[in-house]
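What follows is a short report on a single structure.
Note that this complex is displayed minus one protein chain, with the remaining chains in position.
After this line comes chain A, so read on.
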Amino acid sequence: MSDLLLDISGLSAISLREGGNPILRDVSLSLKKGEVRGLVGESGAGKSTIAKALLGILPRTVKVTSGTMRFEGRDLLTMAPRDLSAIMGSDIALIPQDPQTALNPGRRIEAQLTDGLRLRRGMNARDAHARALQLLSEVHIRDPERVLKAYPHELSGGMRQRVMIAAAFSLEPKLVVADEPTTALDVTVQKQILRLIRGMQEAHGTAVIFVTHDLGVVAKICDSVTLLYGGKVIEAGPTADVLADPRHVYTKALIAAGPRYDRPDAGLEPVPQWVFDQLHQEIRTGAKEILHG
């Protein structure tokens, strides 16, 4: 049996709002069971669009024009709505960027954490409560009873993100889409959350699509990486290969643009205009992406 979980092939999409502008151009990527793949790029690269397409939450202004997204062999794009909603939240779950807006401010954590367990898994209130407690301790929340009774605003940003991780893993998904889950957090909290996501992912054998703009975060948590620009895959492969031996000039330039506290003389190199010119040329001609390994 194949251990391929997700296979996106030739995915193209346009924005109806911007006069049919392409926002994804022939994107292909795949994910094995238990693999963590980073989707990385600057704003407008298309990384969030891919994440939204995976979750079936593309805005009405975005239209997929071609391609397939096979999850365990079945194309998510052509699946009947009933089948799709059976998968979403259950087999494919989301860790959002901003837990503040993802959580309902008027409901206690317990209600929000047990919805899925009761509706999707048919648990009664007592079993769901017990499972929720177990999930919160699994994400290293020390006082789970108190947190279950709390409203979102009573928790810190890091605590809220732990709750979201517990919720995402609550139905034992096969794939978790993490959409910039640490962008709003302080660095020390970010490190804790990254460690937590990696730990949960390893313990449950869950595959993760990790959307980020930070190559440093990719280096620390992702097994493989797909770098996008303007809706097109530029370079992809095992993280170690892509970061240690970047072959595309844009990948090299992005690494050189980031400042580093340990190398005051390196970094802060602006990406030269000719690199963007080359990228636009490659987009026009549909040049092939660079694939490692």
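Keep in mind that, in the parts below, a contact is a pair of C-beta atoms (placed from the backbone, for glycine too) under 8 Å apart; a residue touches a chain by one contact, two chains touch by 3 or more; residues count from 1.
The rule we apply is simple: contacts and distances are computed from a predicted model.
Visitor: Could you check which of "Transketolase", "ABC transporter permease subunit", "ABC-type oligopeptide transport system ATPase subunit" or "Beta-ketoacyl synthase N-terminal-like domain-containing protein" matches the UniProt name for the chain that's left out?
Guide: Hidden chain, UniProt protein name: "ABC-type oligopeptide transport system ATPase subunit".
Visitor: From the list A:200, A:215 or A:234, which touches the chain that is not on show?
Guide: A:215
Visitor: Considering the entire assembly, which residues of chain A contact the chain that has been omitted?
Guide: Those residues of chain A that touch the unshown chain are 42-43, 140, 157, 186-192, 194-195, 198, 213-221, 239-240, 243-244, 253-255, 257-262, 264, 267-271.
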